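One protein chain omitted, others in place.
Up next is chain A:
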Amino acid sequence: MIFAVMAALLVTMVLALVRAFLGPDLYNRILAINMFGTKTVLFVAVAGFLFGRPDFLDIGILYALVNFVAVVAVLRLTHHDEPATGRNGDGHS
């Protein structure tokens, strides 16, 4: 059953990558990469169980942290003026 879950996760990762390449503009890509990151967390957890190495889960926890910070950082990068100064979004792009 764990093999089935790993296969499903791999398929979803490929679909997310396809959406990341196809995605018309920035936000579709960020969404796809965010979903890809979450699936990587699950993949590491399931792989840890499959190979009998429960300490993989620490990597999963860390990756969930990094993934969240990455999404916030990218949004701050492309939206740098709005939250800091609180002005209404007249930014670029």
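Criterion: a contact is a pair of C-beta atoms (placed from the backbone, for glycine too) under 8 Å apart; a residue touches a chain by one contact, two chains touch by 3 or more; residues count from 1.
The criterion applied here is as follows: contacts and distances are computed from a predicted model.
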Identity of the absent chain, which is to be given by its UniProt protein name, from "Sugar ABC transporter permease", "Xanthine dehydrogenase", "Imidazole glycerol phosphate synthase subunit HisH" or "Multicomponent Na+:H+ antiporter subunit G": "Multicomponent Na+:H+ antiporter subunit G"
Contact footprint on chain A, counting only the chain that is left out: 1-2, 4-5, 7-9, 11-12, 14-16, 18-19, 22, 24-25, 27-28, 30-32, 34-35, 38-39, 41-42, 45-46, 49, 54, 57-58, 60-61, 64-65, 67-68, 71-72, 75, 78-79, 82, 89, 91, 93
